[in-house]
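Only one protein chain is missing from this complex, and each of the others stays in its spot.
A and B label the chains in the order they appear, each numbered from 1.
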Amino acid sequence: MKKLLKTNEFLVLLIIAALSLVVGLINPNFFTVASLFDLVRSSNVYIILAFALLPVVILGGVDISFIAIAAVASYSTHMFLIARGYEGGLFVYFVMGCTIGALAGLLNGLIITTFKLKVFDVSLATQTMWYGFTLFFIGATSNFDMPEGVVGYYSSFIATVTDEVTGVTGLHVSTIYVVVIGVFLWWFLKYTMIGRGIYAIGGNPEVAERTGFNIKKITLIVFVMMGLLSGFAGIVQSGLSRNFNPTLFIGQNLSVLASVIIGGAAIKGGRGTVIGTVLGVVLTQIIRRALVLTEIPAEWQNFVIGLILIIFTAIPAIREKRLEKVGRTTDLIEATVEE
Amino acid sequence: MKNRLITVLALILIASLFVACSPSVEEPVDEGPAVEEPAEDETFTFGTVVKSIAFNWFLRLEKGVLEYGEASGNTAFMEGPSQADSAAQVQIIESLIAQGVDGICNVPYGVPENEPAQKKAMDAGIWVVTHEASTASGDSLHFDVEPFNNCAYGEEIMKEMASRMGEEGQYVQFVGSLTNATHNEWTDCAKAYQEENYPNMEFIGKFESKEDQEVGYNIFKDLLDTYPNIKGMQGSAAGDVVAAGRAIEEAGLNDQIAVVGTSIKSYAGELLETGAVDLAMGWDPAQSGYVCNVVLELLAKGEEITPGMDLGVPGYENIIIEEGVNGAQVIYGNAWIKFDATNMDDYDF
Partner (left out) sequence: MEEELLRVEGITKRFGGVTALDDVSFSINKGESLTLVGQNGSGKSTMIKIISGVYTPDEGDIYIDGKHYGKMSPLQSIQAGIQVIYQDFSLFPNLTVAENIALNDLIISGAKTVNWNEVKDFAREGLRKINVDIPLAALVQDLSTADRQLIAISKAILADAKLIIMDEPTTALTQNEVKALFKVIHDLNQQGIATIFVSHKLTEVREIGERTIILRNGQKILDQDATELDIKTIEYQMTGRHIDRSSIQYSEPKEDEVIFEVKDFNLSHGFFDVSFKLYKNEVLGITGLLGSGRTELALSLFGQKPADSGTIILEGKEIKINSIFDATSNGIGFVPEDRLKEGLFLPQTINNNIAAKIIDSLKNKLGFLDQKKKMDLAGEWIERLDVKTPHGELPASSLSGGNQQRLVLAKWLAFNPKVLILNGPTVGVDVGSKAAIHDLIRNLAKEGMGIILMSDDIPELMHTCNRILLMHRGRIVEEFDRESTNEDDLNTKLIADDRDENQKRQVE
């Protein structure tokens, strides 16, 4: 129990609770079911993107290309299907988009493992490449033509509540994806040898190789997963937005990364959890919403979000520093207890 | 004397044709801008250069250029790089100079990067009119043409929104980003106009959609929560009104909130039909292409362009001429277009 209280997840949860309380006191509307549904909806896609990024971060890399993969996968899928008069639902979109995403992710992985390059450097290149590819070869403008089967997607709800002012608010069906992917990723990271290998490589790649982990295979799997989930997130977001955008998510990679870090993942690798990641995204979404709900002017939003991010990225560093000061050796800890 | 001048000009023209491929073209130094004596039935050649031909927007603009050519009997065509790129655009301008066109209508990708090429064209005796370049320096062009003054456009949006709100109640504004100068000019002028003319309306705030509809949608839902009495919404990025319209439609508030803002049919069409978005405003690039060539023709014919003049193009019946921040002479029309469920089928862009 004492250990639980010390975890990063608990800290984030605490801050979420405190922040919610403040926002709720200023604006009681925050404590409605409708508001909860809205929060879930605005978080879902970013949680899936964060899930895509999490294993990469645990592995010890920082990827910024996943948003471009989401864009190229969703937009090219859509343009392909529309050109062929497809009128069905999103299922075919998901299959095709995830495949394109997985292939794009695999490309990142292959470049990284073959040429032994840094994840960040490669992703910087592929991000630019994929956005450029989409704009030049596929199309430069948002496309609003929706197949019949996709039209109602943005309001496919599991449950709905009705409010006099805001009307009908629903719990969007994408929540199910988040839960399913989240449970799978949690199981994958905690209970499979590949998952443990990701943590091991993030902790010490040299030792991981010596221990017998297949670093190349694991790296490729991580990047295929990243691409697949990014493609998936791209299609969900486009479905919700009712348009497919060649520059989808542009500029939002760092805020996803920030959510993952706030959720307790270490930027140098080896640490990070699914629950923490979900909480990290939810917290950033609440911060963003809090600024509207508490009537803080829009000009302040970026400043305040940046400020909060600084505090959060500083927390792990502060802890590390404290640990260093306290000392690690058991003898010393005993000696101190005695003093 | 006059004959000699014409001979020199002709020689330069021929010479420039030969050296068109070489990277450093000797500029005619002494002659200055040439004024040709137009014959009554002379026809002109005007080249229009755009940022990139890969965008639907400029394909629409080309339509106006070609229409002008047909209507006037002059030769009018459009060129542009396959990718938005100032260097490629400058090359195209240089080849037009070499071809000896009478006028160039330029829509520069990077305004300062295009200025030297424009000057070079002017030195070669070519009339230069630009579009979307009101910040250019005054000596790099003869005129810049804009469909409207941004402030006047913002006020027009406010008028439309206010009339749909019964001139009272709370309203919000959206911009693509807080750093987009154009969007902010529209919204700030609209707000100033409201404060002057509609005292019963209340401004809530300006919000940033980050040019992303899902972001705009989520913000607008929160706004509905926080300010249940919102009566009006002004959008700036093409997706802003769509984002608000979706939230309003889901809440079943189509008739209670006036949504007016810049957009295009392909974005807002579906919601204009249901009434969730009340009115979309914008401008037609085809008209811009058309009027740009009209101004070239007037200049080539040696006519003077004065404030209040009628250019014979819809929206440009009573033009305003103002000096831009860097000295460019800017011609403004009132050439905004408005479309809702009733007339949007007239526009195919």
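Simple rule for what comes next: a residue touches a chain if its C-beta (ideal position, glycine included) is under 8 Å from a C-beta of that chain, and two chains touch if they have at least 3 such contacts.
Note that the structure is predicted; figures quoted are calculated from it, not measured.
Though it is not drawn, the left-out chain touches A in the full complex.
Only one of the listed residues, A:7, A:156 or A:204, touches the absent chain: A:204. Residues of chain A that touch the chain left out of the display are 3, 190-193, 196, 199-200, 202-204, 207-213, 266, 270-271, 323-333, 335-336, 338-339.
Convention: only the chains that are shown with their structure count from here on.
Per-chain Cα centroids separate chain A from chain B by 39 Å.
Of all residues in chain B, only 54-56, 83, 178, 205-208, 210, 212-214, 217-219, 221-226, 228, 239, 242, 246, 250-253, 266-267, 269-270 touch chain A in the complex they form. Residues of chain A touching chain B in their complex: 27, 29-30, 32, 34-35, 38, 41-42, 45, 135-136, 140-142, 144, 154-155, 165-169, 237, 240-243, 251, 289, 292-293, 295, 297-299, 301-302.
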